[in-house]
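All protein chains but one are shown at their positions in the complex.
Here is chain A:
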Amino acid sequence: MGFSRHINGYLTNNKYFVRNPLSPRLSDNIADASSMTNDHLQPADWVTNHADYLYQYAVKRVNDADIARDLVQDTFLAALEKAAAFEGRSSERTWLTAIIKFKIYDVYREKSGSLKELRTEEHEALQQQDFFNDFGHWIPAHYPENFISTEPDPLQAKEFGEVLKRCMEKLPALWLSVFTMKHLDEETTPVICESLRISSSNYWVIVHRAKLSLRACLQKNWI
């Protein structure tokens, strides 16, 4: 029982299935990873073939050009070190993408960790803002109003996108990470919770608060 839990180099109990693509499987029995060469990888062409793709992938998810560039660099360098972990079962790009994704989730965790200590006033106000009274009823100031039509107007779509973007930037980092993982990567709830180290009940609360805040911000700024 104890042995089978570790057979793939990571815990296989239900909670833990986000596997680091850089960690070699123990079952491959690699004696010295660094001396292994891999015929499927062409590191000399990585920058030409994948740098732009990986950068776009990262910048969309971390919303910061400098961090995204660092991530691309870290990914290539880490991949070089661990070329032996590449199993050749996926394409080079898929493997590199898996690595950068893992690193992006590290950034998410870091951001949400530092947020606890160093919250901006705006974030604090957001988190304390209450939309409901003690009985759970909408506070009149926050009544949902019919401010957007259900049929999107293509002429207004761009402007609406701008407002939405600004409203999303106001969300706390952890909430935005949850949104990105859910809407861009379409990750499942267990994967999001596991990657961000949050409980599922915490996750529902974040999703709820994030949507309430986003909707309120849109109502306030979209006229």
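By our rule, a residue touches a chain if its C-beta (ideal position, glycine included) is under 8 Å from a C-beta of that chain, and two chains touch if they have at least 3 such contacts; residues count from 1.
By definition in this document, contacts and distances are computed from a predicted model.
Look at the chain that isn't drawn here: its UniProt entry, checked against "Potassium-transporting ATPase KdpC subunit", "Zf-HC2 domain-containing protein", "Succinate dehydrogenase/fumarate reductase iron-sulfur subunit" or "ABC transporter ATP-binding protein", names it "Zf-HC2 domain-containing protein".
Check A:Ile67, A:Ala98, A:Val191 or A:Leu214 against the missing chain and you find that the one touching it is A:Leu214.
Contacts to the hidden chain, counted on chain A, fall at residues 43-44, 46-48, 51-52, 55-56, 59-60, 65, 68-69, 72-73, 76-77, 80, 131-132, 135-138, 143-146, 148, 150, 152, 160-161, 164-165, 168, 179-180, 182-184, 189, 204-205, 207-208, 211-212, 214-215, 218.
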